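Quick one: the structure is below, and I'll ask about it shortly.
Heads up, one of the protein chains got dropped from this complex, but the rest are sitting where they should.
Right, chain A next:
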């Protein structure tokens, strides 16, 4: 089975250089305690450094790409990560068995686990990361804030304790500077939280918050801290060795987030000027030195609209978004981490660290962006092709055609990184790369990514962590077609339809007179009717040579395309504008789905005659969805809160589904009696599976 599976290494252009001195002694064998793209990423650098690699995997990952790439592999348990990728006993066993001298933890899983680092140290195995002291110090929110304060790093000014009365609240608020946030010390979930912009609001907020805090939590201690309005999330990459040297490798702008997860990142940030950058970098380095940090780490800051920056936390691991830093600095962070772990001093000085060009990273996820900016989707990647044929594109992925995206792990498909000499170029390349990325079999978020990177606010650099909810207050609904774009899409779709029809009339093995297109070949006029987004458009197509002349909305468009209809990517030129589109599916009923400008459009194309008659076709009764509850995503049922016969009220929780580390509470759509429950806690359910029926 493994005969053809050793994967060729050069699958993605790197955009960073592994400058490896073969005389520099390094580890002989390294175990990568992770899976997916980050495991592959680490293995790639190890190969270049001549280090043998050991992959660990769960049962279901036995055929995963990272396992194929590694020199050795060890199964560490069943699919749930708690029993495999977090199973320290099994991983320690694998280390002993394979004789790995070092462990790279990647991100997530055990990467910031002090216990794991300790166990490795006790067995004389090197942990590629900071020492346990730094992990512990930075892992604790209060301790890390205190440490940062002592290292003269800006922290969010605030007061934590009992505020006597409204006057004291005003005094503290003035000290901190408006706006301030008043919240219950014991609080959570937005309860007892008020934002105040002046004295008056502070008094009011104090009253409300203390009342709410007392009634909700029985604890009226209040926290007053500076409210960072419209903050940006900007982080500084640091790199430190075991000899007291530390560098800052510039910033990454990670403001585009949904549910506190980053979606689009870039380096550098449009927002920072050299002074702010230096100030942030120096503070980050100061913090790293204060905790005797070694290895690569990230200091996260919130930056307000006046470029005031405040320490948020420090991540003591390699970050997901490290590639953008690698692109602009040319460093291989994994290699530097391994060197530092081996005990070598840093090879660079601060003045050696450049900002060359601009890099943008999009996190491509298997999720449906139309549902709260991304609910996980699972499935088999029936077709998968990375846009590596384009210049300055890097794709970090750990999957391949045929891979399963399962409910057990993070649904990230890949990180798509483009690089340019400036931001505009990097973004243009990203646009093309997204259009040329073929992902079939799972729902993905390419549409959202593409909309974000072409949005005028994003292009201008006017972003904050609230970007998505601000730009799409009613949720993301895909690209909005302009009139010319709609015409272009209609013309393209109609031309593709005709091309397909013409092809289906060409029979090769038939005697001439037995089968031929009865006078509907080249030169004929096709009177079509195209359904798109609740509109019906008459479209006329005729073909001469390789050009389709299309009439739509009274406009004439020329569509050129000598297409290979089997190709997942189709290059279409409409009146001189070239685009890459993807025809995702077609069927005999005239349904067509086309990925156009990143968004998937569903069209139906019928002959005028059929469209005319379709008005007689009976409407199919739609399922009444208010009395049934279906799973919105694949996952595991964690809890079912009702049983048949129960009366539920609208909005009441019926069950909880967990998918990819997220718990989702599903509520009743109407008040009624439970008729039947089709799931039990622990069941695995697919998207659209019937869970509960109401009467």
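Side notes on the structure shown:
What we mean here is this: a contact is a pair of C-beta atoms (placed from the backbone, for glycine too) under 8 Å apart; a residue touches a chain by one contact, two chains touch by 3 or more; residues count from 1.
In this section, contacts and distances are computed from a predicted model.
Per its UniProt entry, the chain excluded from the display bears the name "Propionyl-CoA carboxylase beta chain, mitochondrial", taken from "Propionyl-CoA carboxylase beta chain, mitochondrial", "Auxin-induced protein", "AP-1 complex subunit gamma" or "Small ribosomal subunit protein bS6m".
Touching the missing chain, out of A:17, A:382, A:546 or A:665, is residue A:382.
Check A:593, A:614 or A:664 against the missing chain and you find that the one touching it is A:614.
Even with one chain removed from view, chain A keeps its contact list with that chain: residues 1, 3-5, 62-63, 380-382, 400-403, 503-510, 513-520, 563-567, 588-590, 606-607, 609-610, 613-614, 616-618, 620.
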